[in-house]
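Then we have chain A:
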Amino acid sequence: MTQALVEIDRVSKRFGDYTAVTETSFSIGQGEFLAIMGSSGCGKTTMLRMLAGLEEPSAGEIRLEGCSQKGLPPWRRELPLVWQSLALFPFLSVLDNVGFGLKMRGVAKAERDRRSLAWLHKLELGEFASRNVMQLSGGQRQRVALARALVTEPKVLLLDEPLSALDAHLSVRMQALLRSLQRELGITFVYVTHSQTEAFSMADRVVIMSRGKVEQIGSPQAIYRHPANRFVAEFIGNVTILRGSVAEAGDQAIRLNTATGGMSVSRGNFAGAHGAQADFYVNADQIAIGDEPRHENHVRARFLSHKFIGNMVTLFLEVPGIDDDLKVILPERTYDCLGVQPGDSVVASWPAAAAHFFGGTA
Partner candidate 1 sequence: AGSALPLSLTAASSWAQSSGGQPRTLTMLAWYGHAEPDIVAEFEAKYNVKVKPKYYTGGDNMLALISQSPAGTYDLILSDAEYVPQLRKAGYLERLEAKDYPFDDYFPEFQKFPGHWDGNDLYAVMVRFGFLGVAYNTEAVPESKARSFKVYWDPAYKGKVGHFDWYLPNMGEISLYAGHKAPYKLEKEQFGKLQSVMKSLRPQVAGFFDYGGTFSGLKNGQLQLVCGIGDWITGTLARSGAKVSSVVPDEGGLQWTESLSIGKGTRNRDLANAFIQYITSAQGQVKSAKMAAYPALIPNRKGWELLGQSDAAEARRQGMVLQGHNVMDDIRSGKITFRQLPVQQSIEDWNDFWSEYKEKA
Partner candidate 2 sequence: MSNTSRRRWPLLLPPLLWQLTFFLLPLLFLFVISFWSVVNFRLEPDMTLKNWDFMLSRSSFWSAYGHTWALALGAAAVTTACSFPAACSLAFTVSERTRKLALMFLVVPFFTSYLVRVYSWQAFLADNGIVNALLSVVGIDGLPMLNSDFGSLVGYVTLALPLVTLVQTMGLAQIDRNLIEAAHNLRAGPVRTLFEVIMPLAKPSLVVGALFAFILAFGDFVAPTYLGGGAPPTLSNLIIDTTKSGQQWPRAAVVAIVMILTLVLTSLAAVRLAYGRRK
């Protein structure tokens, strides 16, 4: 990681009795694209608002380039925020919206307009400069909000679910725009989102939060492949969680007894004693389906239902003895070749390398 630009140091935020953010620490590097994800109400917006100075932390400190921001009112900070609702000024033209921040910094009108216009052109909004913002479409407004935040050339840009109001297509295009802007300008983005797709496809690192706490920080791949705990695994939703007691510890793998028989799980840095209960997870896209077991771990299961998403199919299998359905993700072509029908009995199998304990790195 590059040098830490923003440091969040044991920050908590309480609203009355309710603690929205609990003793959270992490730092954000120069030029990094950091996404914050988590279920609704977990404190993402609160985190961002504390960065912007719109809320004061109840405890802890936020540092920007090493300087504590404590007590600094929002209008003294250089951390522009892009709101989900955009918060464009409805009584101003597009140009004046973009120029607002410059005006507040005392930039003269001519210079202000020049710089605003340059940004509008960059975001392909040049022709709308004199329009009222209310006359723009959703995607256009979105870009105006971006231009307004970027025109002062900040080091860090905060974004709170900026794309959630857009329809799927627009959202995809805006993602591309955001990503390329961020690369091009070398700005640090702190990006709050609900959408796994957005976070995973854009961010360098993703923070997963739950109930005011950070559950995991890491690259999208790391989180996807190696969820740190049950919460993250369920949140990402691409694994099946199983449970067993340690029967035999090998070098590479550990053998467990589960409700459906013995299973091998990658050792990682797991240190459970013989007989200890342990949760582990199996990656859905590393499971093979067929009439015969093809890997060392295998269960016989009943094919319940499937979901077709893009060119992938998710299969739900009922395994005797375990509560959750076993999730299997196959490319559509593989699924077609299998020719199974709901209700059929199949064998699911996976190598020890597809199963991991929580918290172990691969």
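Throughout what follows, contacts are C-beta pairs under 8 Å (C-beta built on N, C-alpha and C of every residue); 3 or more make two chains touch, one makes a residue touch a chain; residues count from 1.
A word on the picks: all candidates are chains of the complex that A comes from, given by their letters.
This one's a predicted model, so the numbers in the text were calculated from it and none came from an experiment.
J.: All of 1 or 2 belong to the same complex as chain A; which of them touches it?
T.: 2
J.: Spell out the part of chain A that touches candidate 2 in their complex, as residue ranges.
T.: Within the complex, chain A touches candidate 2 at residues 52-54, 73-77, 79-81, 83, 85, 87, 89-93, 100-101, 103-105, 130-132, 134, 148, 152.
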